[in-house]
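Complex shown without one protein chain; remaining protein chains in place.
Here the chain labels run A, B and C in written order, and each chain numbers its own residues starting at 1.
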Amino acid sequence: MRHEHLVQLRWSDPDSLGHVNHARALSLIEDARLAMVADLPGEPGLILARLEVDYFRQLYYRTGERLVVRTVVTRIGTKSFAVRQELVQDDEVAIHAVAVMVTFDFATDSSRPLTDAERAHWSRYLGGVTRQ
Amino acid sequence: MRHEHLVQLRWSDPDSLGHVNHARALSLIEDARLAMVADLPGEPGLILARLEVDYFRQLYYRTGERLVVRTVVTRIGTKSFAVRQELVQDDEVAIHAVAVMVTFDFATDSSRPLTDAERAHWSRYLGGVTRQ
Amino acid sequence: MRHEHLVQLRWSDPDSLGHVNHARALSLIEDARLAMVADLPGEPGLILARLEVDYFRQLYYRTGERLVVRTVVTRIGTKSFAVRQELVQDDEVAIHAVAVMVTFDFATDSSRPLTDAERAHWSRYLGGVTRQ
Partner (left out) sequence: MRHEHLVQLRWSDPDSLGHVNHARALSLIEDARLAMVADLPGEPGLILARLEVDYFRQLYYRTGERLVVRTVVTRIGTKSFAVRQELVQDDEVAIHAVAVMVTFDFATDSSRPLTDAERAHWSRYLGGVTRQ
């Protein structure tokens, strides 16, 4: 199952060239990841460990427009999992990202195994052929 | 007529206290002002000259939630006009702002009179009793 | 005594017109307020209640440049105080702000009187003639 999350750019997101700043666009992709966590019971306890981002097209701010972020899970390990995300504008993938998330125990400041509930949760989004 | 514009917070908007940062909230209010400009023909040529903001309640990020920004015009002068804006969450006004906008000619780097089209445009939103 | 704090703009702060976005500039001014709190013992317990900002000049990003924020306290009340702040570039005040801070008890979610230590702390910065 693919997760979809709607996001909105802001007028202040483009930089002086008129293109949405590369780093601010990543906040939209982050929101999609956190939307997936929202219906998981308990404290998330997740850390972003690695991010690979390909910028394919410029993104533009348009008043009131909402963009979709599509996310699938590509790998579930013992103490981490990976998602592949796409931010789409005008039916074209503008940004493609792979994020590696580590399940983390903030109390002991160290990684921890995924719980069964987490494994079941993220498995719902395991999807398709990994592009990488 | 009151203008309404829907905006979205981001997970990264709250600060370390869990409340949406005061400055980032102003970007949402800015988006509402620019949405009002969007259907005005030609280059906007507007500068924000003054902002008065009252913070009444904390704002919280919730996945997928959209907040409304309500805007009315409170004064139209020769070379400037003022709007009153409210950012609403849970049916309560969290932020109340008054913004003074100056019509500006970037070519000569100086203020300029409102055009007739601008005066007609902003007059549509002239509204109600000024709270101030 | 006037408080001075050095801040840095970022390449991504200007918007598509090449001017530093009005809301992001306020983050620099916020940093100066928080720098004043840094040497105050205990939890700050402060809320920004009101902000009045005048935008006098455009701000520009220049690599490596640091700008100064000058702050004085203009009023100390029972449960609040006010500061006047200036963000300076090229020896000119680009932004002038008055911020009203309320001393706050997050545990009871209500305002509280300034402590004696707080009153003494902020009194050090009581300064000059209030411009307003």
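Going forward, a residue touches a chain if its C-beta (ideal position, glycine included) is under 8 Å from a C-beta of that chain, and two chains touch if they have at least 3 such contacts.
Treat the numbers as computed from the prediction; the structure is a model and nothing was measured.
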Displayed chains contacted by the hidden chain, counting the whole assembly: A, B, C
Residue of B:12, B:63 or B:115 touching the missing chain in the full complex: B:12
Among B:21, B:71, B:85 or B:103, residue touching the chain not depicted: B:21
Contact footprint on chain C, counting only the chain that is left out: 5-8, 10-12, 27-28, 30-31, 34-35, 38, 63-64
Touching residues on chain A - with respect to the absent chain: 17, 21-24, 26-27, 30, 47-55, 106
Hidden partner interface residues of chain B, rising order: 11-12, 14-18, 21, 23-24
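Here is the rule we use: only the chains that are shown with their structure count from here on.
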Same or different residue numbers at the chain A/chain B copy interface, by half rule: same
Per-chain Cα centre nearest the global Cα centre, belonging to chain: B
Centroid spacing, where centroids are CA-atom means, of chain B and chain C in whole angstrom: 22
Averaged-CA centre spacing for the pair chain C and chain A, given as whole angstrom: 35
Residues within chain A bordering two or more other chains: 11-12
